[in-house]
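Only one protein chain is missing; all other protein chains are in place.
As written, the chains take the letters A, B and C, and residue 1 is the first residue of each chain.
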Amino acid sequence: MNNTKYDLSTPVAQRIAASLSRQGMMNHLDAQLIRAEEGLVEVALPFSEKVTQQQGGFHGGAIGALGDIAGGYAALTVLPEGVEVVTAEYKINFLSGHQEGELQAVGKVVKGGKRIIVTTVEVFHLDPKGKKSLCAVMQQTLVPVPQTY
Amino acid sequence: MNNTKYDLSTPVAQRIAASLSRQGMMNHLDAQLIRAEEGLVEVALPFSEKVTQQQGGFHGGAIGALGDIAGGYAALTVLPEGVEVVTAEYKINFLSGHQEGELQAVGKVVKGGKRIIVTTVEVFHLDPKGKKSLCAVMQQTLVPVPQTY
Amino acid sequence: MNNTKYDLSTPVAQRIAASLSRQGMMNHLDAQLIRAEEGLVEVALPFSEKVTQQQGGFHGGAIGALGDIAGGYAALTVLPEGVEVVTAEYKINFLSGHQEGELQAVGKVVKGGKRIIVTTVEVFHLDPKGKKSLCAVMQQTLVPVPQTY
Partner (left out) sequence: MNNTKYDLSTPVAQRIAASLSRQGMMNHLDAQLIRAEEGLVEVALPFSEKVTQQQGGFHGGAIGALGDIAGGYAALTVLPEGVEVVTAEYKINFLSGHQEGELQAVGKVVKGGKRIIVTTVEVFHLDPKGKKSLCAVMQQTLVPVPQTY
């Protein structure tokens, strides 16, 4: 069930939802599109056994994966149809560990360009009582490529 | 089935295997310990629907997660019992996309220290015919913390 | 001549000014403290022959060095007297090239902590006509250490 308060029926949101539905890993982890506007995308990931590390909290790999798609899809919103992005690289700082609740990653385009797109991503944790904490920050470089499917 | 050619009965390998078995995400993705020596750890991840992105290749999130644990466990090999590591940050460059086969990540300690440990990680792709390609490089910063479980 | 509009007579600004005056490289490049508050520091660097690269624009090394001290001094503002910081690592994305005018780097603390401080830095270019452009973004990890001088 999608409980977002944002409109996901727009062309940009539909385009991203279509791509996200093709990501086996993200479907598997139950990632969900929350918001998609020009230059900004938000995605969420619920806590489950599938995303824990050895202490029982969210795995850095899950936080990184969610941040990566938030930034990547933010980049996609500034590109024409028929063009995709690949992540050239990212860097992520983990600020605090969390269990339960969900992660919400907000990606924003800092600089669009023909050769390179740069984004920053903030990953928040929302605990079951609704308390929100910044849990990671990411800086990412993407390259536009022709869509091949 | 564990088909590594390295000895995993050593104390250092047993310590890492015990930690890895506690990682819900890594178990879920079928990550496997291949090699553990002082300052070096290798882990592998098979291709499956659980790790794909929208073009059908390995997801950057899976590559990053595997690299993160290779580097983190390499750091653990230079720390005494009762001490764990948390990843402060990492940066990963993706060099090429791959389907099928498996990923092998080799993490090495570049600099150990009381406050900070720095590692580098190479992630290789092994295709079903045995061809090996470097598919990502990572640089990572870890912080030693007391083990709490 | 210091033409900042911010108050540099506060204890936190004086502490940073004292440290900055000890940096041979920054004095040499004519870096200047502009603003210092809890969790935020701004520094500037004028264009000169001493900071150019092969095309005549600001050298990435100068942009990186300025960003590094903006973030490092922002971290210092949240630490007690007698404690310093060392940069464990940073990552910088260069967004656009610029000549003439000056650079202004604004560093902000994202997460303070006993073991690790994380900052983000925005580096702007101000052209001679007063036009301001974001020219680089940085994400940085610092470690508090005892002051030894």
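Simple rule for what comes next: contacts are C-beta pairs under 8 Å (C-beta built on N, C-alpha and C of every residue); 3 or more make two chains touch, one makes a residue touch a chain.
From a predicted model like this one, the values you see are computed outputs, not experimental measurements.
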Neighbouring displayed chains - absent chain, whole complex: A, B, C
Listed residues A:Glu42, A:Glu89 or A:Glu102, member touching the removed chain: A:Glu89
Identified contact with the non-displayed chain, of C:Ala13, C:Ala74, C:Ala88 or C:Val106: C:Ala88
Contacts of subunit A with the absent chain, listed as residue ranges: 88-89, 91, 115-116, 118, 139, 141, 143
Subunit C, residues in touch with the chain not shown (by the definition above): 19-20, 22-26, 28, 48-55, 59-62, 64-66, 68-69, 84, 86-94, 97, 148-149
For subunit B, residues in touch with the removed chain: 91, 93, 95-96, 110-111, 118, 120, 134, 137-139, 141
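Assume only the chains that are shown with their structure count from here on.
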Angle (degrees, nearest 5) of the CA superposition of subunit A onto subunit B: 180
Length of the line joining the C-alpha centres of subunit A and subunit B, rounded to whole Å: 22
Chain centre separation in whole Å, for subunit C relative to subunit A (CA means): 30
Residues within subunit A bordering two or more other chains: 91, 93
